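Please read through the structure below; I'll follow up with questions.
What you see is the complex with one protein chain gone and the rest in place.
In this document, chain identifiers A and B correspond to the written order of the chains, with residue numbering beginning at 1 in each.
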Amino acid sequence: MPEKMTAKKEKNKLFHVEKRFDMPLWQSLLIRFGFIVVALFIALLILTISYGVNPFAAVGQMFIGSFGTPKRFWDFFRDGALLLGVGLALIPSFKMKFWNLGGNGQIIVGALVSAILMIDLGGKLPDAVVLLIMIPSSILAGAVWAAIPAIFKALFNTNESLFTLMMNYVSVGLVNAFIMFKYPIGSHIIPRLNNANFPTLFNDSLLIILIVLVLLAFMVYYLKFSKHGYELSVVGESMNTARYVGINVKKVIIRTIVVSGAICGFIGCLLASGVDFTVMPTTGNNMGFTAIIAVWLAKFNPIITAATSFFIVFITRGMTKVQSDNNIMNDATPNLVIGLIYFFIIGCEFFIEYKLLINKGGKEMKITEFIKSLFTSKVDKVKLPPATEGVEEEEVK
Amino acid sequence: MKKTVEKEISVRFENITKTFGSVIANEDITFDVYKGEILSLLGENGSGKTTLMNMLSGIYFPDEGQIYVNGEKVTIASPMDAFRLKIGMVHQHFKLIDVFSCLENIVLGIKDKEKADMRKAAVAVNEICNKYGFELNLAKKVYELSVSEKQTLEIIKVLYRDAEILILDEPTAVLTPLEIRNLFTVLKNMRKDGKTIIIITHKLNEVMEISDRVAILRKGQYIDTVKTSETNENKLTEMMVGKKTTLNIDRTEPVNVQDRLLVEHLNLRNMDGTKVVNDVSFIARSGEILGIAGIAGSGQRELLEAIAGLKPGYRGNVIFNRPKKNLPVSFFHKTYAQVVNMAKNGAFHYEDGTPVSFDGMSPKKIKDLVNSEKVLFNEDEVYNLRNLNPRKIRELGVRLSFVPEDRLGMGLVGNMDLVDNMMLRSYRKGKGSKLNRKKPEALADEIVKELDVVTPNIHTPVRKLSGGNVQKVLVGREIASSPKVLMAAYPVRGLDINSSYLIYNLLNKEKEEGSAVIFVGEDLDVLLALCDRILVMCQGQVTGIVDARTTTKEEVGLLMTSTEKEEEVKENA
Partner (left out) sequence: MGDFSWVLVGLIDAISLAVIFLFGCIGETINEKAGNLNLGIPGVMCIGAAGGAVGALVYMKTIYKVLPIDIDAISFSFGSLVSYILLMLFVIIFVTIFAGLSGLLFSFLTTSLKANQNVTGLALTTFGAGFADFIMGLIRTTENKPLFTIASKIIRFHLPFNEAALGQAGMLLLGNGLFVYLCFALAIVVFLVLNKTRIGLSVRAIGENPATADAAGINTDKYKYFATMIGCAIAGFGGFFYTMSHVGGTWENSATLQGLGWMVLALVIFTVWNPLLAIVGSVIFGFLMSLPYVIPGIGFVEMELIKILPYAVTIIVLIFTSILGKKNVLPPGSLGVNYFREER
């Protein structure tokens, strides 16, 4: 007894959690996929119970909603591309651990500047000239809008998540003020702006999609192969290391956020001149927030962000279709479902990043395999490295 | 072991062993602490003092062995268990909440309703203060306190929880002499009150002054417990550092010794204004290894960081003598006009000795020629690196490498692979905005091969490597630029024997190639066997520079713990 007493330790806790680094990609993808399926299942179950939706038909309707007609097909890819564009804008700032929650605002000021120029110069100057003025101006507007919080972050360490969040509402206010200024009478809605629209290729969507693809290529290059991208990764990973190699941290912070804001501003320009043909307080439809989730789920990888963005758009559009096909007079369905799926994916990250050890009769065992075996029987053969090493010392800290 | 019958045993450690991975922190430790005494726990860094005490205070749990408190077997699995047994520890890093008042910090986490009542607590705490002679304004916020006041607060916190057994981890490290005096008065008052006090320390003069008995640990093992009145500083030093053990490190005689780096009157204060480097002057020479010895936290780290350009705002000079050898030209900091002008004055020559003339060449051509590294110059240049950042230092063409103590927090980026970590120093090279991964890849391959780095491939994040391999990658990168000055802070900390020897050999190789190596170490045996000269620091000051070939462990050990002797030994070098 006296000898074994020491082995008792602090093992009264039921669960014990530790970080893991060793999950293979396919396995983590499988877990994510499993969780998404479960989330969708629950969502459809809710719809079945409350509105009598046929869940099997609903799956078909989701695909029809995204790809059913040529228009839906192109709209799907355009919306996905736009969301991806915003995601690409946010990736550099998040990789630098700068929580840019101000994508919405940066998009809106870009769109606002575009709209102002379309209204004031459109028709007076050739469209091409207006566009040539408009695009850089929107980019500049987005960049400035992002630079303001970045400068304060760099100089005074002002909390960037709260600052950028507030900037969103200031930009909305500016749009409202502008509309009231220009259209004081009537319904206060800007009519469709017909001058200086963004050029099109075959249809409204293709050029935008192509531009975002170019942006994607640029961002892959910027993050992975450029000195700027390298510097911002170092700053994001460790400020100390950045200083150790002489990186000017303040400069990198401001520069990176300016890049973020500039791209958002450009997306705003695309929205105002190529999609909505106007500017509204709701321009961008909260893409600045949605994109945060998209890039976070993609672990800030631009190419995976493409997948997550299109997935989110697929669910949104698909659920809209399910809703209308089943005569649900409730336009909340997409948000409800998407929110539910978010929770499941967010939760499942835990099982990818951490090992959960369960305490059974004083003995700790891994339950990840157990949990996984609930979803699939294939993973039984997955062998995880022994968790015993290091467990002892960590748990008493 | 001396057991006095008339004394009551407060704490008994019995066969305590604690390991972390493969490192044995404490091995089979057995000794007693008496009630109402002040016991010093003496030992070098890494001798396992803090680990042992952390087991008493519930931070760690022993792998083997048994702790007795007041004669009873106890299981201390958490700090709460320790509180219940009336054991309190004042850690080296204070556990206080900055924005709270002193009183709020004191009652934080107390479960007992009566004791947690602020008004009653204020009265009780004041009583404690009066009883032992503390002075502290309880309404003050912690961020308004000085370091010594924070320590006072920590002690009061422990006392308010009715601790009978107090553990203080290096309590005097952060205090001024006057504050130390006050602390000792308080400790003596507490002893009078029957409390048991254990002080973790390595300062011999304080051990002699305050403690009744001294327990000595060395490299995780218990050596002995002696009565303070029956010993002296020399005997204690000997027990603390042990007999000299011979290590198989080849030490060559320095050749072609030149003054490379002159540090003059370097003074540095840390964020809260305390002086961490105090008027340090020394010369590091090419072809030599200069060891820096000292108790951890004596300013070694800050000194190296200041030299490396990471601590802007220090006073004093850091002079770099560029070697008179032929070197490839680099012109980060010069205009083309200046370059052409220097060429006119015969400053540059080709490898075979013929002088270079840039007359009539386009800037691009000059640049290409310079980049080809075929143009050499032999100018003797002296730079003052004072308050230049690491990038500026590089741009001057000064090849100063630094292996910092915090490998994954400063030297490397854990989440990046070997290649990207290789690039940290060199990514700015080359034109345009594009990164060039060719050279870093080659370098990573080379380092993996040359230094036997165990890694799946060069695209593995370094965080996944073991400690020894991480260090190989870091040192490998730092010596890859054939530095003229190489500084390494605790480069073998946490490494196994083989990796350690590999690092020693690398340092030796750099020395032979003419680099001025500065090595901060904690193991005196290694310092004595590896270095040519040893600079000893104590509390931010240089207490001596000794010849490593002739000095003894005792001499260095004494210098490490004394503050008054610097005058006599300063010129020893």
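Everything below uses one rule, namely that a residue touches a chain if its C-beta (ideal position, glycine included) is under 8 Å from a C-beta of that chain, and two chains touch if they have at least 3 such contacts.
Since the structure is predicted, the reported quantities are computational estimates derived from the model, not experimental observations.
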item: Hidden partner chain, touching residue among B:9, B:24, B:116 or B:226; value: B:116
item: Option from A:42, A:59, A:213 or A:336 whose C-beta touches the chain left out; value: A:336
item: Touch list for chain A against the chain that is not drawn; value: 17-19, 50, 99, 101, 152, 156-159, 161-163, 165-170, 173-174, 176-177, 179-181, 184, 188, 289-290, 292-293, 296, 328-340, 342-343, 346-347, 349-350, 353-354, 394-395, 397
item: Residues of chain B (touch criterion as defined above) contacting the omitted chain; value: 78-80, 83, 95-100, 104, 107-111, 113, 116, 118, 141, 143
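One rule holds for everything that comes next: only the chains that are shown with their structure count from here on.
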item: Mean-CA-position distance for chain B and chain A (Å); value: 43
item: Contacting residues of chain B [partner chain A, same complex]; value: 19-21, 59-66, 73, 75, 77-78, 308-310, 389-394, 402, 404, 406, 409-416, 420, 423-425, 427-428, 433-435, 437, 463-464
item: List of chain A residues in touch with chain B within their complex; value: 2, 5-6, 8-10, 21, 225-231, 233-234, 237-238, 240-241, 243-248, 389-390, 392-393, 396-397
